[in-house]
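A single protein chain has been omitted; all remaining protein chains appear in their positions.
In order of appearance the chains are A, B and C, and numbering begins at 1 in each one.
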Amino acid sequence: MKRIFNNNRLFSFLIPVISVILGLLAGAIIMLITGYNPLLAYQSIIHSIFFEPYYSGETIRAMIPLVLSGLAVAFAFRTGLFNIGVEGQLLVGWFTAVAVGIGFGDLPKAVLLPLAIIAAALAGAIWGFVPGFLKARFKVHEVITTIMMNYIALHVTNYLIRTYLYTQGERTPSVPESASLSSKFLMDLTQGSRLHWGFIVALIAAVIMWFILWKTTKGYELRSVGFNPNASKYAGMNVNRNVILSMAISGAFAGVAGAMEGLGTYQYMTINSTFIGIGFDGIAVALLGLNTSIGVIFGAALFAGLKIGSISMQSIAGVPTDLVQIIIALIIFFVASSYLIRWLLVRLKKGGK
Amino acid sequence: MDIMHILEIVIPTAILTATPLIFTALGGVFSERSGVVNIGLEGLMIIGAFIAAIMTTIFEGWGLGGASPWLAILVAAIASAVFSLLHALASITFRAEQVVSGVAINFLALGLSVFLVKLMFNGKGQTPYIKHRIDKTNIPFLHDIPVIGPLFFSHVTYTSYIAIIIAFIVWYIIYKTPFGLRLRSVGEHPAAADTLGINVSRMRYIGVMLSGAFAGIGGAVYLVTISSNFSGTTISGQGYLALAAMIFGKWNPIGAMGAALFFGLAQSLSITGEQVPLLKDIPDVYLLIAPYVLTILALTGFVGRADAPKASGIPYIKGKR
Amino acid sequence: MSYVIEMRNIRKEFPGIVANDDITLQVNKGEIHALLGENGAGKSTLMNVLFGLYQPEKGDIRVKGKKVNITDPNIANSLGIGMVHQHFMLIDKFTVTENIILGSEPTLGGKLDLKHAGKQVMKLSEQYGLDVKPNKKIEDISVGMQQRVEILKTLYRGADILIFDEPTAVLTPLEVKELTKIMKLLVKEGKSIILITHKLKEIMEICDRCTVIRRGKGIGTVEVKDTNPDQLASMMVGRQVNTKVNDEPYKPNGDVLIVDNLTVVDSRKVPVVDQLNLTVKGGEILGIAGVDGNGQTELIEAISGLRKVKKGSITLNQKEITNLSPRKITEKGVGHIPEDRHKHGLVLDFSVGENIVLQTYYQKPQATAGYLHYNNIYQKAKSLIKEYDVRTPDAYTPARALSGGNQQKAIIAREIDRSPDLLIAAQPTRGLDVGAIEFIHNKLIEERKQGKAVLLVSFELDEILNLSDRIAVIYEGRIIDIVTPSETNENELGLLMAGQKEKAAVQREENF
Partner (left out) sequence: ACGSKDSGNSGNKDGKDDNFTVAMVTDTGGVDDKSFNQSAWEGLKAFGKKNDMKVGKDVKYLQSTSQADYAPNLNQLIHQNYDLVYGIGYLMESDVKKAAEQNPDAQLAIVDSVVTDDNKKPMKNVASITFKEQQGSFLVGVVAGMTTKSKKIGFIGGIKSELIKKFESGFKAGVKTVNPDAKIFVQYAGDFNAPDKGQAIAATMYGKGADIIYHSAGATGNGVFTEAKTRKKNGENVWVIGVDRDQYEQGLPEDVTLTSMVKRVDNAVTEVSKETQQGKFPGGKVLEFGLKDNGVGITTNKDHMEHVSADELKKVEEYKNKIINGEIKAPKTDKEYDAYLSSLK
């Protein structure tokens, strides 16, 4: 019995790995059919993200918001909720971080930087709180409300930027140095990439999520409510409050993801005519990572690597970047269809014996 | 502008905007009623729009003229149904987490369609414009009826009427035919259906593929009535709105249609609002977010708890306890 | 002679377990054949094999002498096999008629012909005395009627071999009687029945023969008229079993629970508990007898804080607990073995260990300042698993993987371990085998011995009669009488439960 248990863990670890391999294989086949050179394409990806410091830096930089939005989705998932609203929560977090950074620009960095990040977390939390509250109080399905809240966030942040923080170039002014996560050191280390200290924030967030869910009574409650609200209520937990809390925490992670863009990558916020997509990518990252902290980090790494690598792939092998999107989609499919892989593995094993 | 004049602008616009949503939301109803959550409606719409763009152009090339967009819609329906097989395969046969598989559908549809467009059109990111659209017309005779005529029978496309009629047909199918009974049973309690000899997987495959076909029509209709060409951003969020409409409509075809029309109306109001004296002075952000806020208010206010099919989202595994 | 059903040397494995190991079952035409075994012995599995839901690894099946290969329920149906499942296979949102016709619907020009179907259902139900309301939704009818719908489903498909998987576990005594009548009628009409039950009395009463299985292996088949309950029980468990009776002297101390003038309304605002008064003393087991749906569920939910109290008060140890939160009430010393263990009792996806601390996870030593000590949790779980004989591979196994009886044991371990002043036990032995029942009864009696108050709600009159010190009969939301077990009997209780207080009084006179 114990062995089966262990095998299961091995399985769950193998599944994403095999999925990635299968996804890349499928991508190669598509390239072959459509007349591109898959070897060159993959080589260019690998070469750039592993051997060109600039792209290594950019990959890690791209990971930062992905980790956080992945955590946001995973956290909600763990508690039985589907947060499609990460995108919107990220936008309000982004805006808030930038606004606080600019608005309180006189504060010393040691105060301002954490303040801006916390404010962003709060903003995201509020944006997540609304669907959570509506679900708890009025039983409104969170999927709809989070979708609606995304659009509201998009328009509201645009409006706020245009009205209060507008500068040339359809964006806010840049945040002062005292609110910036960017680092000369990291930049030089990576030949001028936009890598910033946010990666530490992302790692801390991953630890926090793991800690909350698995080490605290609150996390126990959240998971319990996620699995069985009736039993949780019977056991004395406040189901409604947990639903709300879960969405708020999830939103906070998303808000911090926004702060990373606002204080790190860009140092400002642009008026966005459409969604930026990191929130939706977060769904995929969470799934790739099997909704675990460590998994989310790996998922984000894969995502970021492929995305950043695709720039070189486009440039060197001439393959449109959309192919990366296809590969990612296929990987998600394979992860989702873990049953298939499990089945294949079992077959292989039996055949081997 | 007097009220009537405003309505004459608002209502036809609302109906036009709602039409693709109605089709797609109906698709969602089929899928979810069979017990398969379909977040992939967005992606299925993308495929529909993409195929419609390509096929209309091809049919035009064959000299089919005004029939081209209509035929293209049909092909799009088939293509999206086939594409939705991926979702069916993953979530029914391979027991995938259905939300995940739906998300993958969305990624894949976007990547694949744009990739193919680039391949077909020499690296270009969008298709040429179609020459024959399905245009807004005034319905003969009916549009002369006072009041109703200008509101409901002028400046509308035939696809809108088809959508509304189909909503009723879908309602009939789901609630009044053996097929519908079986479809719902599979979404509510697959094990029970199984013991009665209903092939759960087959019903679910049918549900998902119908959702593919309908979402494909939705995307195609959007293309041939509104956008006229396809690019990666042609469908941006309509699938999610359709999903919301389906939930808003409580998984009921008529309800979904009503919700889609409501979305259309809210959006149309938000656009026309700027041209209406009273609403003009309101900062445009309020009008822009109005449809979404209204939807939330409507859901909290008077729609109440949504009752999803019980087994929706749960893969059926024979004999699992 | 040839059997209507003959299953030979059936073997069925699940990952990690052999559910059926070389089992043989032979059923005569026109008999009621009992299938007896502990929880998890493999009864349901065997029947699911017969019904085509599972494919056996080994063995063959003959129906009416012909070798068959039942690969899915359709084939079973066409062979005339119908099954009433342990967990009802009914669609809540559908009407009775829709549930019955599903899969072989009459149509009229492509449209469902519900009118015709309704008539057919009525005809069938009259023929077999199965009272149902064709146009009601399943979620609105009683469990008994739901079961009759299940039976109708099989009859509608023309089944002449019927499998009943623990049909009486969920029924009230009255309903059980009715079902017994129905089964006898069915047999008279030439149908054959396989009946799974844990109730030896029922077997003795209505069955012709009985096949016993233990841990997946066939033990043998006996003629019921040549056997007795004790023999059956020991065949099943492999040892002697005593049906436990509460024979300790009754020494109640102070009132632990006082329910005063309590009114609770349901979702439609109809009072389901209506100005109810009740007292439970320390050191007593108070049994609540009543037909399902007379307010016992709501009463319990009100006491445990799961449902709002409209009027009246609930007092525990002289402290008012009316409308406190479930958490507060639990902390004040109420334990609750819930009636629906899957819905309320367990988080099936949590490990057994995590379930053990479902109410106490935040307290020391499980946690300090919001930080969980998993070591302590699992240590506690392990010791309880041992003490209460919960059969599970380990404390880390998800509760979902346990058999019903063991799930129930885990709940009972959890609730009793908290040593509450008041223990509410709702249907604590529903669906369990005699071994498990014995164990649980022992535990309840032990609680009483410790001076705790036990509120026992059960549809099993035997259970109520054997365990209770006093029996309160609930009818339409009120306690219409309180009787002592030694001074009453099933007949009187039955009448009281039906609200016939006067007749019951007459009955009592006659008895004594």
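Assume contacts are C-beta pairs under 8 Å (C-beta built on N, C-alpha and C of every residue); 3 or more make two chains touch, one makes a residue touch a chain.
As the structure is a computational prediction, the values presented were derived from the model and not from experiment.
Peer 1: Out of all the chains shown, which come into contact with the hidden one?
Peer 2: A, B
Peer 1: Looking beyond the chains shown, say which of A:Ile308, A:Ile326 or A:Leu340 touches the absent one.
Peer 2: For the chain that is not drawn, the touching residue is A:Ile308.
Peer 1: Which of these, B:Ile58, B:Leu71, B:Leu85 or B:Ile226, touches the one chain of the complex that we don't see?
Peer 2: Of the listed residues, the one touching the omitted chain is B:Ile226.
Peer 1: Of the listed residues A:Tyr266, A:Phe303 or A:Phe333, which contacts the missing chain in the full complex?
Peer 2: A:Tyr266
Peer 1: Residue by residue, what part of chain A touches the chain that was omitted?
Peer 2: 52, 54-55, 58, 62, 155, 158, 162, 168-171, 174, 192-194, 265-268, 270-271, 273-274, 276-277, 307-308, 310-312, 314-315, 318, 320-322
Peer 1: Quickly run down the residues of chain B that touch the omitted chain.
Peer 2: The list for chain B reads 1, 5, 8-9, 12-13, 16-17, 121, 123-126, 129, 131, 133, 135-138, 155, 222, 225-229, 231, 233-234, 236, 267-268, 271-272, 274-275, 284, 288.
Please note the rule applied: only the chains that are shown with their structure count from here on.
Peer 1: On a C-alpha centroid basis, what's the spacing between chain B and chain C, in Å?
Peer 2: 46
Peer 1: Could you put a whole-Å number on the gap between the CA centroids of chain A and chain B?
Peer 2: About 28 Å separates the centre of chain A from that of chain B.
Peer 1: Where in chain A do residues touch at least two different other chains?
Peer 2: Answer for chain A, listing residues that touch two or more other chains: there are none.
Peer 1: List the residues on chain A that touch chain B in their complex, please.
Peer 2: Answer in residue numbers: 34, 82, 84, 134, 137-141, 143-145, 147-149, 151-152, 155-156, 158-159, 163, 274-275, 280, 283-284, 287, 320, 322-326, 328-330, 332-333, 335-340.
Peer 1: Inside the complex, what are the residues of chain B that reach chain A?
Peer 2: 39, 86, 89-91, 94-97, 99-101, 103-108, 110-112, 114-115, 118-119, 123, 232-233, 236-237, 240-241, 243-244, 247-248, 283-285, 288-289, 291-293, 295-296, 299-300, 303-306, 308
Peer 1: Quick check: in the complex, which residue numbers of chain B touch chain C?
Peer 2: By the definition above, chain B touches chain C via 176-178, 180-182, 184-185, 188-189, 191-198, 310, 318-319, 321.
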